[in-house]
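Quick notes on the structure that follows.
With one protein chain withheld, the remaining protein chains of the complex are depicted in position.
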Amino acid sequence: MGTYIVRRLALTVPLLLLVSVIVFGLSQLIQGDPAVVVAGGQQATPAGIERAREEMHLDRSTAAQYGIWLGGAVRGDLGESFYNNRTVAAEIFTRFPVTLSVALGAIFVTIVLGVPMGLIAGVRPGSKIDRIVTFSSSTGLAIPDFWLAMVLVTIFAVNLQWLPAIGYVPFTESPSEWANHLYLPWIAMGIPGAAGLARQVRGALIDAMEQDYIRTARAKGLPSRMVVMKHAFKNASIAPVTVLGISFAYMLGGTVILETIFSLPGMGQYFYTALINKDLPVIQGVVLLTALIFVVLNLLVDVLYAYLNPKVRLG
Amino acid sequence: MTLPTLEGAKRDVATPILEVQGLTVEFGTRLGALRVVEDVSFTVAAGETVGLVGESGSGKSVSSLAVMGLISPRAGRVQADVLRFDGRDLLALDAKEQRAMRGSEMAMIFQEPMTSLNPVFTVGNQIEEAVRVHQRCSRKQARARAVEMLDRVGIADAHRRAKDYPHAFSGGMRQRAMIAMALINEPRLLIADEPTTALDVTIQAQILDLLRTLQRENGMSVVFVTHDLGVIAEIADKVVVMYAGQVVEHTGVEEIFGSPRHPYTEGLLSSMPQLARPGAPLVVIPGQVPNPDAWPVGCRFSPRCVYSEPQCDAAPVAITTVGESQTRCVRVSELTLPGSHWVALEEEAPAVPAAPVGKGSAAAPDALLDVTDLSKAFPIRSGLLRGVVGEVRAVDGVSFSIGKGETLGLVGESGSGKSTVARLVLRLVEPTAGCVMLDGAEVTALDAAGLRAVRSQMQIVFQDPYSSLDPRATIADTVGEPLEVHRGLRGGDRDAAVAELLERVGLSAELVRRYPHEFSGGQRQRIAIARALALEPSLLVLDEPVSSLDVSTQSQVINLLMELQAHFGLSYLFIAHDLSVVRHIADRIAVMYLGRIVEQGKSEEVYLRPTHPYTAALLSAIPVPSPQIGRRRERMVLEGDVPSPLDPPAGCRFHPRCAFAMDICAVRDPEPYVTETGTVVACHLHTEGPMLSGRPVTVLESKVGKQ
Amino acid sequence: MRELSQGARIRGDDMTSLNSVASRIRGSVAIVAVIAVGGLATVACGGGDSGGTSLRYGYDMSAQFTNTFDVAESKGDCDAVPMSYIYSSVLGYDPISGELLPELATEWVIEGGAKKSITLTLRDDVTFHDGTKLDAAAVKQGIDRNNKNDQLSGLDPIQTIEVVNPTTLKIQLKNNQAMPLLYTLADARDGMIMSPSSVDTAAERPIGSGPFKFIEYKPGQGITLERYDGYWEKDTYDFGGIEFTQVGTGPPALTALKAGSVDMIRAEMESLEAIESDENLGSVVQPSGAYLQFQMREAYKDGRKSPFADERVRKAMRYAINTEEINRIVEREKGEVASQPLPKDSPGYNASIANAYPFDPAKAKALLTEAGLPNGFEFTMAIPGPGIKNMADQGQLIQDQLKKIGVTAKIVPILGQDIATQYYIEGGGDAFAAARLASMFYPTAIDSQWGKYEFVAIWNGAENAVITDLMNKALGSNDQAEIAGFVQQAALYTSEHALEVPIAFMPQIIGFDKARVGGTFTGQYDICKAPDLSGLKMK
Partner (left out) sequence: MSFEMEPAIAADQITDEAFAIETGVGTIVEDPWRRVRRRFVHNKAAMAGLVIITLLLLVAVFAPLIAPYDPTATNVGPINAGPSAQHPLGTDSIGHDLLSQLVYAARASLSVAFIVVILASLAALPLGLTSGYFGRWIGGGIDWLMSALFTFPPLTLALAVAALLGPSLINSAIAVAIVFVPGIVRLIRSQVLAVREETFIEASRSIGVGSPRMIRKHVFPNTISPFIVQAALLMGYAIGAEAGLSFLGLGIQPPKVSWGSMLQNGYSTINETQWPLIPPVIAILLAILSFNLIGDGLRDALGRESFRVNE
């Protein structure tokens, strides 16, 4: 297991290198001259533009620019926003807890709703309850989460005024207020997640239930509950755990639309503002961070996967 | 701790443990309810072993699952006039009662040991679970029972191995673990569904021995489901032969082999290569097993039956009881069927021709194919950077040659490297060392273009006819592909050539536009042969061409191959794990063990007078389709598994499992030695042992028990 | 070296308006002042003492605040909103009359000819939040420091600042444009003076002399300000503080207001009906000098002429674009239909051209025919975007109206910061339908578009010698009437030659929660100008 983890870690180095190339490559997509923007847009003077170009190393070769950028990124220096006075790293540092809170709750909702739904559907494929679950999860997947967010806000915040419409209170300040501000985003994000997970669990369970070892378990005389919950479930949990890890990583990358609708000061909102402004350092910083999070979580998922699957762990 | 003797063992043998009468299983399909098992009746007495035998699709497995209550009511409907276990009506039990009975009073083991254990729990956990679900006992006690049971089924170091996950077990060990799990609650009935089919023949012998021993100790009854009549002969007291969902014959084991009463049973027996004269055409049951949606109204075997008369097709045939035997045949009273030829055949062993004795090669004088010192090492990558940390020497210094029009049989168990040899000869896998000469051309030295050209001279037929044909290509595309690639034939020209080829292998030329899925296994193998013949090669490499086919189909394909060889003067490299098939078709046999050829010689010589202990053990492990001989002979059962090719034993690779191993065997590799019969053998017994220049053959023969 | 320094900042503010959820345009591009008139809202006074309660002000910091309280570092005009409650400015400004007002300076005297100087007399009763007393040295240091900000070019004409005595400063200019400089010191960030003790810490812990003390800033979440009891203009503010609370522009802001999460927001025009129809909410509609505009490129970067180089084509546009309809739909009839760059209340407004171009598609068609384009033509019309609702709406309306005279406008949205590079520098697009942001000092409204040194004008091929001349005269004058005269002439010229299609002046809207907010207060006369909350009471 130790070697396995070390090996997985070692493999992430070239992966991250390529990721960094792609992230840097985003700068090549930009049209127009970022130096003009930094120098003040319409107010820019030729001298200002030239100065900005030097400051941004735009006068260097692309490879050199990459080297400079990567060197900074490795040290945690993701540059400074074109338009605002904080470094990308500092901004991400303050915003990450918000997105983490959103993602944690959403993944919780996802699991709490998705796993039981997938289970009750998966143990009786084709039954009425299965069809209900399958249909509602398909629908849940098809509804845009931002639409759900709008509806939830309108109903629960504006009309009923049960919950705040916007904003964020740190957990350390008030856990209850923290939760109050996040219930709606959690649900809006958790429902499509749960729908996806339910389908995953159902599929994996049905697959597992068709395996030979299930027949063995039944031949042993195990009660159905044990056949499902012990023998099928542990095997069936392998694929959904992977998917869950990935979606959690993606959620942590910023929940762009939801954070905008709920005025949550997280990474998604930061990213969105940067998109509209073509704030390249921010875009690159957030994208790089999300990729990093993905790599780390994927590593954890692989370890968990190895834990669930002795063949990987010991093989 | 000894297991308490079961009450059932003491019972009157006449009281059946299991009574099955009029068992019918239906599955709902789009074609409506499909009866895959109809009117199946048999009984199992206490302590008795009943063999349930039939080809795929006969309904034998479904019947056994139905008895176990493992057919979900949502999937299939199980009905029976009587389905009684130990006097209790199984159909009247509710789900809970059924469950309580499963695994405690009756247990089951399955064909696929590799997949029948749950990969995410330890073996010990899965066995102790079987205890805890039926008995009130602590976890610790259950674990102790599990370890003890593992020990009883022959798992060495059971205490430690119980903590292993299934993937750390070999196939044979897994089947042992399955047996431990099934027997831990001392069931009175064990249903074994093809428990040895997926195993090598030497492992099969171990498992059969184990089952027999445990049965004797526990006094339980066994229903043994198999397609292999040889295994039946070894293990069963009574036999139920099934065909197309029905029981066609139900009688004692001696009767089945001595005087079969149903034409199907007789056909099965006579199509076994063991029972045929080597080189002669095998007896063939024409046609194929029909699908359940196309079962004939009358006698279901009638369309394939040589004794068929119009009355056979008129109406469903009832089963007739004569004495202890039951037969489902209209003409049962008028037919007298020939019995087994087994004994007679053995007495016709040919005389031993003289041959030079000593060291040397066994090259045929006018060799078409000459293989020298062929080796293949696959690198093993491991560690952080997936560096090469070692190699698997899958093939290690193999030499042989094949004359024009000759057949060399290459025999070995899984992991012996025989299939790699096939691929090396064709350079589908690049050899690490060695030389392959085909008709004077050095195949191993050719460039890509030369290789393409030489490929028209040698072709290969693979084991699995299901995966060797592209499911998305028509038969014309598949068979015509070599013609397109090499001859540039297109369209009508190509199709005409394909049609001719199809007719050559006994298929209708009208089938060219069909897809592979429309064909049965045997037909697909014919198609694969047609493709191999398209470029008129001089050498065909046949990689287990019949081992995935049913017995009746197997003989058809073997006959075809022999006929083609005679017609085209082809040379065959015939690879198989089944010595009896090889012996039938091959002129010479080479036996492989762990990447090396241990013995090579004329097939009758090798078969009847093995000179290498491994060959002897292999032969000994083959079940003999004759209860008299099979149970009388003393068997030489090999211990343990084949060692990992990753880390082969030093010296003679067979020595850790060899009953005759001497000190030198662990140190030095034996050199090839030519015996007086011309057999080339790599064994120290012939050069260094106590039988130096003596007759080791005899010693081995006596061990084998003179088949 | 630029002489028309004040204009430079405002010019940058061109083109855009913030709207809808999507609009996050940062500072310099977005924003503008208003030559403001009117818009005083009186709300039923709630009575009772609310002195301790804070106003929760829903504000889109993620779009409109650049994370610094230091003017020298500020990158966005809208930073002025929170800053203006913390800092006092050198001068004040009445958005209604357009007059300069005393603030830190009580008197200002202009002297000289080609190079003018300004003498400022300061109050002597002002203390910063940290207790430091404000004097001429502090003001000099503040202005000099603000002048370090490249983006604040309004202060560029300053040559030297001389401390005459603790309450007197003398500013020596490089040119004759003293009036623009005074307005600069009254405007937004340029004239805000920080405590000399906070030079190094102002970015994070600002110390000013304004009505509210800085307490805390949580990036992305909020700014907390507390009333400063030592404010020089005592008892102006009757509530405990301001909590700027992050809300997204557009629907999220209104949602937050309706849900009671904030007390006051800046609302978009399309939200006005929703506010008015909600009995719990009140609104303040503040007219402004910003206007919707259709701007035409006359020449490309390479010197080629566009169809709009032909005056007849430009006139056709004026006849074809239905300003009434756009005002009705986009501004919900709250705006003022425009006939020239300045609204009716502006001194520079020229009444003679009020009805110069009535909506007349037939006449437009005839003009096109005359110009040799009887079958119309096709051009690309840039709009600010994407996702800025009123800009998209206006663009589509213009597109639809031009279609009726056979002219095809292809809409190309341009992201905020790309307007400079893509439209002006790269020359992407033939016309630009946007919001023209107004200038506090009204001559710049015209100068920034057609004046000689105008960045936009140069790239746009619209630089005009006549207007440059008029504007130089206006900006160099100290006399309001004289200035107004020049501006009116310039307005006439723009109309006669159809240099643009002015569409409608855009009001600014504040929405508030009636249950929490009472009193009397003035709305925002510009997106980046803080509302005057001095009459506001919390309930």
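By letter and in written order, the chains are A, B and C; residue numbering begins at 1 in each of them.
One rule holds for everything that comes next: a residue touches a chain if its C-beta (ideal position, glycine included) is under 8 Å from a C-beta of that chain, and two chains touch if they have at least 3 such contacts.
As the structure is a prediction and not an experimental result, all values here were calculated from the model.
A.B. asks: Missing chain touches which shown chains?
C.D. replies: A, B, C
A.B. asks: Looking at C:54, C:149 or C:255, which residue reaches the missing chain?
C.D. replies: From the options C:54, C:149 or C:255, the contact with the absent chain belongs to C:255.
A.B. asks: Of the listed residues A:65, A:94 or A:154, which contacts the missing chain in the full complex?
C.D. replies: Checking each option in A:65, A:94 or A:154, the one touching the absent chain turns out to be A:154.
A.B. asks: Taking the entire complex into account, which one of B:426, B:636 or B:674 touches the absent chain?
C.D. replies: Residue touching the chain left out of view: B:426.
A.B. asks: Considering the whole complex rather than only what is displayed, give the residues of chain B touching the chain that is not shown.
C.D. replies: Counting over the whole complex, chain B touches the hidden chain at residues 27-31, 34, 36, 56-57, 59, 61-62, 65, 71-76, 95, 291-293, 423, 426, 428, 451-452, 455-456, 459-460, 462-464, 466-473, 477-478, 481-482, 485-486, 515-518, 528, 531, 535.
A.B. asks: For chain A, which residues reach the chain that was dropped from this view?
C.D. replies: Touching the missing chain: residues 14-15, 18-19, 21-22, 26, 29-31, 116, 119-120, 123-127, 130, 135, 138-139, 141-144, 146-147, 150-151, 154, 158, 209-210, 214, 218, 224-225, 227-229, 232, 249-250, 253-254, 256-257, 260, 271-272, 275-276, 278, 280, 283, 286-287, 290-291, 294-295, 298.
A.B. asks: Given the full complex, what residues of chain C touch the hidden partner chain?
C.D. replies: Chain C touches the chain not shown through residues 20-22, 250-251, 254-255, 258, 268, 270-271, 273-274, 277, 325, 329-330, 385-389, 392-393, 395-397, 399-400, 411-413, 415, 418.
Here is the rule we go by: only the chains that are shown with their structure count from here on.
A.B. asks: If you average the Cα atoms of chain A and of chain B to get two centres, how far apart are those centres in Å?
C.D. replies: 52
A.B. asks: Once you find the CA centre of chain B and the CA centre of chain C, what distance in Å lies between them?
C.D. replies: Centres of chain B and chain C (C-alpha means) sit 89 Å apart.
A.B. asks: Hey, what residues on chain B touch two or more of the other chains?
C.D. replies: none
A.B. asks: In chain C, what residues contact two or more other chains?
C.D. replies: Residue numbers touching two or more other chains: none in chain C.
A.B. asks: Could you please specify the touching residues of chain A with respect to chain B in the complex?
C.D. replies: Contacts found on chain A: 3, 6-7, 10, 211-213, 215-223, 226, 230-231, 234-235, 308-311, 314-315.
A.B. asks: Touching residues of chain B toward chain A in the complex: what are they?
C.D. replies: Contacts found on chain B: 68, 70, 99-104, 107-108, 110, 112, 115-121, 126, 129-130, 133-134, 165, 167-168, 178, 181-182, 383-385.
A.B. asks: Of all residues in chain C, which touch chain A in the complex?
C.D. replies: These residues of chain C touch chain A: 8-9, 11-12, 14, 21-29, 58, 62-63, 65-68, 73-76, 150-151, 153, 203, 218-221, 245-248, 251-252, 255-256, 258-262, 387, 415-422, 424-426, 455-456.
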